[in-house]
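Take a look at this one; I'll ask things after.
What you see is the complex with one protein chain gone and the rest in place.
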Amino acid sequence: MDFTFSDDQRTLRDAMRDFLAVEARPELQRQRWQTTDGRPAELWRQFAEQGLTGLSVPEEAGGLGLGDTDWVLMAQELGYCAVDDSVVDSCWIAVALLRGLPQEHPLRQPWLEKIATGQARIAVGHRINPLVADAHVAHLLLLEHNGALHALDPQSVKLTANDSVDPARRLFRVDWTPTAANCLLDAPAAAPLWQAALDRGALATAAQMLGLSKRMLDLAIAYTAERKQFGKVLGSFQAVKHLLADVAVKLEFARPVAHRAAYALSNGRPASIHVSHAKLAATEASALAAKNCMQVHGAMGYTWELDLQMYMKRAWALAGAWGDRSFHKARVADAMLKPGAPLGPGSTFTD
Amino acid sequence: MDFTFSDDQRTLRDAMRDFLAVEARPELQRQRWQTTDGRPAELWRQFAEQGLTGLSVPEEAGGLGLGDTDWVLMAQELGYCAVDDSVVDSCWIAVALLRGLPQEHPLRQPWLEKIATGQARIAVGHRINPLVADAHVAHLLLLEHNGALHALDPQSVKLTANDSVDPARRLFRVDWTPTAANCLLDAPAAAPLWQAALDRGALATAAQMLGLSKRMLDLAIAYTAERKQFGKVLGSFQAVKHLLADVAVKLEFARPVAHRAAYALSNGRPASIHVSHAKLAATEASALAAKNCMQVHGAMGYTWELDLQMYMKRAWALAGAWGDRSFHKARVADAMLKPGAPLGPGSTFTD
Amino acid sequence: MKLEYTDQQRAFRAEVRAWLEANVPTKPLQSFDTAEGFEQHRAWERTLSTGNWSMVTWPRQLGGRGCDLIEWLIFEEEYWRVRAPLRVNQNGIFLLGPTLMEYGSEAQKQRFLPCMATGEHIWAQGWSEPGAGSDMAAIRTKAVRDGDHYVINGQKIWATRAVYADWLFGLFRSDPDSQRHHGLSFILLPLKTPGITVRPIAQLNGQAGFAEIFFDDVRVPVENRLGDEGAGWNIAMSTAGFERGLLLRSPARFQATAESLIKLYLANRDSADRDPALRDAVMRAWMEAEAYALATYQTASLLKAGSRIGPESSTNKIFWSEMDRQMHETALAILGARAELMPHAPDAGDVGQWLDGFLFSTAGSIYAGANEIQRNIIAERMLGMPR
Partner (left out) sequence: MKLEYTDQQRAFRAEVRAWLEANVPTKPLQSFDTAEGFEQHRAWERTLSTGNWSMVTWPRQLGGRGCDLIEWLIFEEEYWRVRAPLRVNQNGIFLLGPTLMEYGSEAQKQRFLPCMATGEHIWAQGWSEPGAGSDMAAIRTKAVRDGDHYVINGQKIWATRAVYADWLFGLFRSDPDSQRHHGLSFILLPLKTPGITVRPIAQLNGQAGFAEIFFDDVRVPVENRLGDEGAGWNIAMSTAGFERGLLLRSPARFQATAESLIKLYLANRDSADRDPALRDAVMRAWMEAEAYALATYQTASLLKAGSRIGPESSTNKIFWSEMDRQMHETALAILGARAELMPHAPDAGDVGQWLDGFLFSTAGSIYAGANEIQRNIIAERMLGMPR
């Protein structure tokens, strides 16, 4: 029993943190909103150099061969900087889908390699999300249809852009035709892959929301340390302190849940209840962070020019991605209210 | 459209407030806990003198002939002083049941007169309450059985005392045998009476909880104005202010709901949704009042010697009386989610 | 107590309803925080004024109908029943209007109120300054007397509607040596006055709902002052006070939201019921909107009966702002993955207004005095706790 991350994992996380602090700083992110596709190739190249794109690509395909517990740390950093969806979708969720294909499958090795080297992005479309994120920059679409797994050339589909409250999100309705030719795995074979993809997607949003919450909290702490009202810095008012302390509490107890879910996923253990718990806890933490951190900013918090909006809006947007509250609460209820469910003391690490 | 109480109503309320401030002050209430029956005859005589026992007894039976809107004010005062249940049970709920009997019914006039003069107390037992309050001092029991209304001599039943968290509450299991002889009204005839009794009981608890909340708030304001911590009076800390301000907000918006419900009851209009709304709002307000007012008292709030306990415990006890949260939420849901329910702007005073 | 409408009140409701049904734009107007939408809303104000509906509580001769507050509540209920457009002139009709009625000279009333009613003058408000947000007494923008003019220098911020509005009202420091709430004057001025620069500030939704205003030797005639010189603070406090708060946030608005939320829930019940908290939140929405309406009717009745409103009215702001946010959060939770879509997104269907409404609701706990300040006020003025 050891619920810690290794030194290697923390070193890798810290490196990514330092990298993103420069390369995904708010002013750059804002510039990216203005570009047509919002996804600069140069940044993607840097992600590949940092090893992020190949993080969980097997070593034989040019990656680092790491897994979900590494990703859960990375995704928190990506969330902290509100980095776009194509990173986790391509490099975590799609990679896991590809790794789940039979070893000899002709798409497996080549696409894994292309992801690792940064040559390819993959968008993932699952029924639970009505729209597909970052489909416009994908080189391959992995789509679900009646439980089967299909792979499509982006040229063969029709994309309709849908604006999100978060200007950095790029969402598309994908009109496409499932055929035997573009079917990679039929429904029975694809079921465990899609199940894991859904869990991974939900965990990825949860982890990003944890990072987003931390960012909002940091921004609020910094702002209230400077700004004065009634002759005192805002941060010295008890009401302001308590608003932010409440966020800190929520966040402290949401994080371990995500880490535990990552471990379950990483080890192929039953993960759904842990993932859903993680998503619910992170959603609640980030909703409170957005609310309270905006509140202590006063009217400034309601402006476009304040960077806080980037993180608030991402948090609001991710709340409904990869399963909304209803979906995840139903999964928790199913698991915990079923007869004989292990619930009491001592059940935390029994599956 | 006039949502105000009349000068007469307010004068009567103020008189009762002044009376109770002396006669139901905490030290006297505590002494009453120690007595065997907890219900001093002398106090009851004074209630009769004040006109409280006959408040809604018709004038021809020696009462003031007032109604539910008067009672909703009185019950707030009774709650403010945590006066025992037999007042509202005997003089509001039972009186209304008796008034609902046919004019010529032999029990009607004599018992109404006895209540008005303070000679009799009546306990009311309805299925929704597993136990009957103050049955031990009642001269008549009005009991529900399969919807019918029965009247029993207390000598003919077996009482089993059940201690409540509130030492001032006296609750009894009543073992009795329904017979044709003790049946006043059969179920179809009794249905509207019991329906109104239930609504009246729920409204009575709601109104008392409003008074209890106000008392807890007043105690907390007084305590925090005196007590010092960290060299300042407690009440000057923003966190303490905000805890009590939140109680004030809840209370301000719970009160008009109870008043509106009283009006519906008083005028024989559909009242259930308003009563349930009132009970839910008052329960929430009093739960918050108990929590926050105890909190600002610190460890002192957890002691037997502090008077706050009298009001907290009554509030906790009444939360489940005359319909618990589940019961009242179900009634609100039934009314508001049914097709064609009038819900939008303009529907507040349409029935 | 009598909770039935009189025949006259019923007739009034019928008249409002008939007129609105005949006149409310069938197509939703664009946001009044855009140039085009602003003029659409101005046109709607003009239409309202043709029926004397601009502000029914004003006297007939000033463009109103001499209604009491109960009738005003009825008007609002009918207005929100048909989801008529937001009032672009709310700073004028709900805030400045009643203040003019109380503190304005006869000449000022005649000069400003009819133009306000017709929408010819759309008003912006100028309270806050950088460094004086919730702490309004920290105002520093100067209005120095120079003969029969004030010369204004300084800066206002968070001036709602100021990007497209015609006139501004606000507090200015007319006594340069004064401190805090002393020495302030309440002044009205056209935003086109030379020396004024308006810098739009984009809100969360990207639209310029408020502005920063820079004053550089802006000359305003003394007759544009409301009330006495140096008496501005009390006038402003009354502007921010209860009756206007009641006007600004009528219960009907929240009852309309609650009703829409119930419909949204019922239409999505299969998925929503998997999260039991949603059903509960929907019920709470209805109950709270109803409680707010009841509290308002009670207050309106008291005012009508000649009572004055006590400090307990300061509880309103907290209640409606939290209720409004809660209702919109519930709606977004019901919408799930669709919640993030902008109203114009092709797949947003007809639910995009919930996102808009949510963004707006997030400001409710901040503007008109942050809720933390409101809680201080409740504690100190209503509960009498020590400062």
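Note that the chains take the letters A, B and C in the order they are written out, and that residue 1 is the start of every chain.
As a convention for this text, contacts are C-beta pairs under 8 Å (C-beta built on N, C-alpha and C of every residue); 3 or more make two chains touch, one makes a residue touch a chain.
Being a predicted model, the structure only gives us computed values, none of them experimental.
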Sole touch to the unshown chain from B:R17, B:R30, B:H105 or B:K291: residue B:K291
The one residue from A:L64, A:A161 or A:I221 touching the chain left out of view is A:I221
Per the whole complex, from B:H136, B:R169 or B:R260 the residue touching the absent chain is B:R169
Which of A:L185, A:V257, A:V275 or A:M310 touches the missing chain? It is A:V257
Chain B residues touching the chain left out here are 128-131, 160-166, 169, 171, 173, 228-230, 237, 239-240, 287, 291, 294-295, 298-299, 301-305, 309, 312-313, 316-317, 319-321, 324-327, 329-330, 333
Chain A positions in touch with the non-displayed chain are 1-6, 69, 217, 221, 224-225, 233, 235-236, 238, 240-242, 244-246, 248-249, 252-257, 259-260, 263-264, 277, 280-281, 329, 332-333, 336-337, 343-349
On chain C, the omitted chain is touched by residues 275-277, 279-280
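Just so we're on the same page, only the chains that are shown with their structure count from here on.
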Computed over C-alpha atoms, the centroid farthest from that of chain A is that of chain B
The distance between the C-alpha centres of chain A and chain B, rounded to whole Å, is 53
Where chain B touches two or more other chains at once, the residues are 238, 242
By the touch definition above, chain C meets two or more other chains at residues 372, 375
